[in-house]
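For this view, one protein chain was removed and the others were kept in their places.
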Amino acid sequence: MGWAQKEFALSPKRRGFHLVTSEVVGHLPEISSIRKGVLHLFIKHTSASLTVNENADPTVRGDMERHFNQAVPENAPYYEHDTEGSDDIPAHIKASILGSSVTVPISDGQLNLGTWQGIYLCEHRNSGGAREVVATIFGD
Amino acid sequence: MGWAQKEFALSPKRRGFHLVTSEVVGHLPEISSIRKGVLHLFIKHTSASLTVNENADPTVRGDMERHFNQAVPENAPYYEHDTEGSDDIPAHIKASILGSSVTVPISDGQLNLGTWQGIYLCEHRNSGGAREVVATIFGD
Partner (left out) sequence: MGWAQKEFALSPKRRGFHLVTSEVVGHLPEISSIRKGVLHLFIKHTSASLTVNENADPTVRGDMERHFNQAVPENAPYYEHDTEGSDDIPAHIKASILGSSVTVPISDGQLNLGTWQGIYLCEHRNSGGAREVVATIFGD
């Protein structure tokens, strides 16, 4: 069985939802040696998140950003955590709604995503900077 | 250690939340040979999702559908992705809130779910059709 674990940074992105499948796979040539297994990708931050969604139309990513900004507003009257900027506590809440990791099957040396699926980095801060992720690959 | 990976379709479901534990397990006799491990189940679509929730009272599934329709409405004024029907972009958003995979422990040859837990297929489209999933089982 093959096991690999690697930590790397995703390049800084502006606030919003970003397709990062190619960037992730570019860091992980180890995927090509796995016949059947999974990739677990974990983000080491609490104000950005990872999800799987539509890979073709950029308006989907825009609508995701607009929706979550409306559903988890800045400056809600019930927030107490407000010392790090008005984008901070909404970022934490969005991160838990969307999740800090994705697990994707690997089949025959490739991520086994659906035709229209890609991995998103969801950057919830105005200036989040580079984001560290840990990739763990296991399979045979 | 045992490893298995299998791709299969879940039968078409109407829009809503559906208990599919039996349907999933029926495709995976391999579970019975795992003493301790996990099942990772991944849906290869971006307008349907998988979650774990209550397995007994159908009103829970109905309330989930009604809640998510209210929280992620059709035709929100801020949507730009509107060419595939008014149920499409809400389906993508719901899919990321609920998630495209579930990972469930396997113990002594069975899914180790709580007494009241089951696996749900969450069908967010009006006519989603059959849904492809990839099951990866690992353990010993």
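So that you can tell them apart, the chains are marked A and B in the order they are listed, and the count of residues begins at 1 in each.
The definition used in the following text is that a contact is a pair of C-beta atoms (placed from the backbone, for glycine too) under 8 Å apart; a residue touches a chain by one contact, two chains touch by 3 or more.
Bear in mind that the values here come from a model prediction, so they are computed numbers and not experimental data.
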item	value
Hidden-chain contact residue, picked from the options A:L10, A:L28, A:A95 or A:I119	A:A95
Per the touch definition above, residue among B:T59, B:S86, B:Q110 or B:S127 touching the missing chain	B:T59
Omitted-chain contact residue, chosen from A:A56, A:A76 or A:A130	A:A76
Positions on chain A where the hidden chain makes contact	1, 3-5, 7, 40, 42-46, 71-72, 76, 78-81, 89, 92-93, 95-97, 99-101, 103, 132, 134, 136, 138
Positions on chain B where the hidden chain makes contact	1, 36-38, 51-54, 57, 59-60, 62-64, 66-67, 70-71, 97-99, 102-105, 107, 112-117, 120, 138-140
